[in-house]
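Presenting subunit A:
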Amino acid sequence: MTILRTFRTLFAAGLILFVAGVAMAQDRPRVVAVNYPLQYFAERLLGDAAEVVFPVPADVDPSFWRPSISDVSMIQSADLILLNGAGFAAWVDRVSLPRSKLVNTSDAIEEQFIVTESMTHSHGDGGEHSHEALASYTWLDPTLATSQADAIAAAIVSRGLASQDQVDARLEILREDFQALDTQAATALGALEGTDIIATHPRYQYLARRYDLTIASLEWEAGAMPTDAEIADLQALVDETGARILLWEADPPDAAFEITAALGLKNVVFAPLAHGVEGHSYFESFTDALSEMAEAGVP
Partner candidate 1 sequence: MNALYLAFAYLRYHWARSLVLTLVAALILFVPVATQILLSTSERALVARGDATPLLLGSRGSQLDLTMAALYFSDERPDPVPMHEVETIWDSGLGIPIPVHTAFSSSGFRIVGTTLDYFDFRDLTASEGRGLSMLGDAVIGADVAETLGKGVGDTLVSSPENLFDLDGVYPLEMPIVGILAPSNSPDDQAIFVDIKTAWVIQGIGHGHEDVVTAAEVAAGSEAVANAAVVQYQRITDENIESFHFHGNQDDFPASAVIVVPNDTRSGTILKGRYLDSENPTQLIEPAGVIQGLVDRIFRIRSLLDVVTTIIAVAALAAIGLAIFLSYRLRAREIATAVKLGARRGMVLRLLSAETITLLSLSGIIAGLGAAIVSRNADAWVSWLLALGS
Partner candidate 2 sequence: MITVENLTFRYSATSFQLRVPEFTLQDDERVAIVGPSGSGKTTLLNLIAGILTPEAGRIDVAGTDVAALSDAARRRFRASTIGFVFQDFALLDYLSARQNILYPYRITPALVLDAEARERAEALARSCGIGDKLDRHPAALSQGEQQRVAICRALVTQPKLILSDEATGNLDPDSKSRILDLLFEQATEAGAAVLAVTHDHELLPRFGRVLDFAQFREEADA
């Protein structure tokens, strides 16, 4: 009897919690971000006022993610959709999103976009035409990231997701964090001026411009073991530039580090943060990477 009663009480309590949970989940506004930094900035600015969703699975590059129909309908029903702009997340051009919910966080910094190589191709006999590609990882320049956070704050306020005062206060703290990060980066990377760096993937254009770094890029797959041909390319690039540091997006197999170390390169894993690093915030990951680079820069 007692057991049964206890069970019943527990069941009732569980039911109440469940219902309350569902109600809360429904009541809380939803904000969708197309990459981790935007999700992180939005969370910092919103506190508990909304649920911020970054829908891309950890093993998919957010730039090339393809949402399913159910992903699209989840995103469509969001109260705010934060886009990065600068050509990041091309999928937004191939799905229908409510324009009234979209905010392009890089609208104000379009002038500062970095144009990478042009791709040329032809259609039918219509002759050739070219696409200008833009470097997309704007948040690796803390000053651009600050501007994006400003845009998010404005959008949150204008959509009434949080009060002006609260958001202003949180933005103030966030801006101070960006300021500190920028200062720290300038210090940490100052010593690397004139040092040639090679990146396994072209992700670090804005970082390089902000801190006067010289970074040449390969097109390696993140976290994978480089092929012999890729190693050969790297060798050639090292010979050409005299680079001393190799930036990795994610940890490759240890053997890869050994091979590149043998080429005289110092391996640094600098997560480009389109995805967050498990257990580390944007600032923590960024700071960690900066110290690693600073260390690698010591001859």
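Everything that follows uses one rule, which is that a contact is a pair of C-beta atoms (placed from the backbone, for glycine too) under 8 Å apart; a residue touches a chain by one contact, two chains touch by 3 or more; residues count from 1.
Picked so that all candidates are chains of the complex that A comes from, given by their letters.
Note that the structure is a prediction, hence the values are computed from the model and not measured.
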Check your understanding: Since the rest of 1 or 2 are in the complex but keep clear of subunit A, which one touches it?
Key -> 1
**Study point:** Complex contacts: residues of subunit A adjacent to candidate 1
**Key:** 64, 66, 69, 72-73, 76, 90, 93-100, 121-126, 129, 131, 158
